[in-house]
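Working notes for the structure below.
All protein chains of the complex are present and in place, except for one that has been dropped.
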Amino acid sequence: MIRYLLVRLLGALPTLLAIVTISFFLIRFAPGGPFDQARALPADVVANLNAAYGLDRPLWQQYTTYLRHLAHGDFGPSFRYKDFSVTELIREGFPVSATLGAIAIAIALVVGVGVGVVAALHRGRWIDHATIGLSVVAIAVPSFVLLPALGLLFGIELHWLPVAGWDPTSIRDYVLPVVTLCLPPLAYIARLTRASMIEVMRSAYVRTAFAKGLPLRTIVLKHALRPALIPVASYLAPAVAMTMTGSLVVETIAGLPGIGRYLVQGALNRDYTLVLGMVIVYSTLLISMGLVVDVLIAALDPRVRLEA
Amino acid sequence: MNAPAAESAPHAAGIWRDALRRLRRSRAALAAVTAITLLVALALLGPHLNPNRYDSIDWSCIAMPPGLEHAHWWGTDPLGRDLFVRTLLGTRISLAVGLLATLVSLFVGIVYGAVAGYAGGSVDHLMMRVIEILSGLPLIFFVILLTVVFGRSEYLLFAAIGAIGWLTMARIVRGQAMAIREREFVEAAAAAGASPVRILFRHVVPNVIGPVVVYATLTVPQIILFESFLSFLGLGIQEPQASLGTLIASGASEMESAPWMLLIPSAVLAILLISFHVLGDALRDALDVGDL
Partner (left out) sequence: MSVAPVLTVERLRVGYPGRDGSIEAVRDVSLGVDAGECVGIVGESGSGKTQLCLAVMGLLPSNARIDGIVRFAGAPGDAVRTVRGERIAMVFQDPQTALTPHLRIGTQMTEVLVHHRRIAVREAREAARAMLARVGISDPARCLRRYPHELSGGMRQRVLIATSLLCAPQLLIADEPTTALDVTVQAQVLELLARLRREQRMAILLVSHDLAVVAGLAARIVVMYAGRVVEEAPADALFRSPRHPYTAALIACAPNPDGPIPARMATLPGRPPGATERFAGCPFVSRCDRSVERCRHEPPPMVALDDGRRFACHEPLPA
């Protein structure tokens, strides 16, 4: 198991390197630079800044320097957030984004699976139709529509919850962003669970379990649920990607101090190191999710062997 | 589908007729088709029905609420621009982006998937490995980077968005191509001396159309969503042009004082997306495609 994890993690390094390389040169080919501002700086100031950050050297040299620093865990200084290193920015923002994302995924999993199972067991009845209908709405309505709409309803009309602003001690600030983030993956998970549960409940081994005279509860929880969860486990990696995408918007709208806003701002400001740092963080997360998914599937299905 | 594998390609017309019949019986699908047709018609014709232009500023009507008693039926934005015209033009752009990018991803996905599935063996293995690696990447971040690199060219944006959507398509087509390759009518064609390219396009591609149609229907809303997402973040369509995303973004900042600026484009986008999803689901059931 440990060997498997090590081999897989080592195998991910070339992928990560490829991502960093492509991103590095992509952002560099974008017109403009980090010191272009609305109020143009004098040319000699820009030249000094470029020299200070090493931007005057050949591109390949900057690339190798960046990689060398990266190997020591140093993401470099941010060009826009003066006096902050990218590492510091990530260290401050990541816990907020991660908490938000983790809560959203956890809720999506628990509620989504629950709803999916109930819908599957009541196939063709109103509760099933309602699940399918609502899931389409949840998948189709984008987060940047949902969050303002929820804010309009619960914040401005009903005054139940804050619309924006951030107070890390207040759970209420989390509610709308988490709801917005969790709904699309929740809907997908509910649909996946429903479909696979219907299939499993038709399987021969569930029929055997019924023939043994076991109560429905035991059959569903003990015999049917675990195999039905396999497609859900495979979906976890895309779900995390979806939540990341959502967090870009949700954090911006709700004004949360996570890292979601850095990618877009970094790209627009040509904050090279910040963009690369974000790409690395997100890629690592996604690649690790792929690994988590494989381990989960092996845990769910004893026939699957983990082979590196 | 249980179409008998005859010497000639399976009779496709019958399958489609059945599917159409089943589709017609679904009330949700009918409602979705109606909604899409209406929105498309509105997007194409609507702006001509109103005297206002999308970028003309009416200083006498700043942030005017919707109403039929004045010329700005759906109200105006903080600059006094007409929201009826802007929303419908935004819808037009969103639809165009969705269709164009879907076509790009369809083309790439079908060619890639058909070649991989039909070639099989080590070629297939290599091509699937590439897909596996690509699908493990946060592609949206690459699109964000691409939009920065290519600046403000909308066409390149379409291409970039389409270029990230082909992975699933390729997987579906590959699976179908592999299954069809084994069928008798393809073997017969190969035995009769047809070239692989000819077989691919005459026999394999037409037979994957069912799943492809379903997936394309589900891709259009994803890309519309994606485009409006990018526009919302300020990376997509640029002022004074509008897409549903930019309208929602500017509406969200005014939602306390002028909620219609948020609600109208949001409602249009939501109806558009839900309709495409419902239609895609109904098509999937009607064509008996199974989960994608």
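Here the chain labels run A and B in written order, and each chain numbers its own residues starting at 1.
Convention: a residue touches a chain if its C-beta (ideal position, glycine included) is under 8 Å from a C-beta of that chain, and two chains touch if they have at least 3 such contacts.
This is a predicted model, so every value here is computed, not measured.
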>> Using the touch definition from the header, name the shown chains in contact with the chain that isn't displayed.
In response: A
> Pick from A:Ser203, A:Ser234 or A:Thr284: which residue touches the chain that isn't shown?
Replying inline: A:Ser203
>> If I consider the whole complex, including the chain that's not displayed, which of A:Leu9, A:Val118 or A:Leu214 touches that chain?
In response: A:Leu214
> When the complex is taken as a whole, what residues of chain A touch the one chain not shown?
Replying inline: 202-215, 218, 222-223, 226-227, 300-303
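As a working rule, only the chains that are shown with their structure count from here on.
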> In whole angstrom, what separates the CA-based centres of chain A and chain B?
Replying inline: 23
> Which residues of chain A touch chain B in their complex?
Replying inline: 15, 19, 22-23, 26-27, 29-31, 132, 136-137, 139-142, 144-145, 148-149, 151-152, 156, 195, 237, 241, 244-245, 248-249, 252-253, 263-264, 267-268, 270, 275, 278-279, 282-283, 286-287, 290
> Inside the complex, what are the residues of chain B that reach chain A?
Replying inline: 133, 136-138, 140-142, 144-149, 151, 221, 225, 228-229, 232-235, 245, 248-249, 251-252, 255-256, 259, 262-263, 266, 269-270, 273-274, 276-278, 281, 291
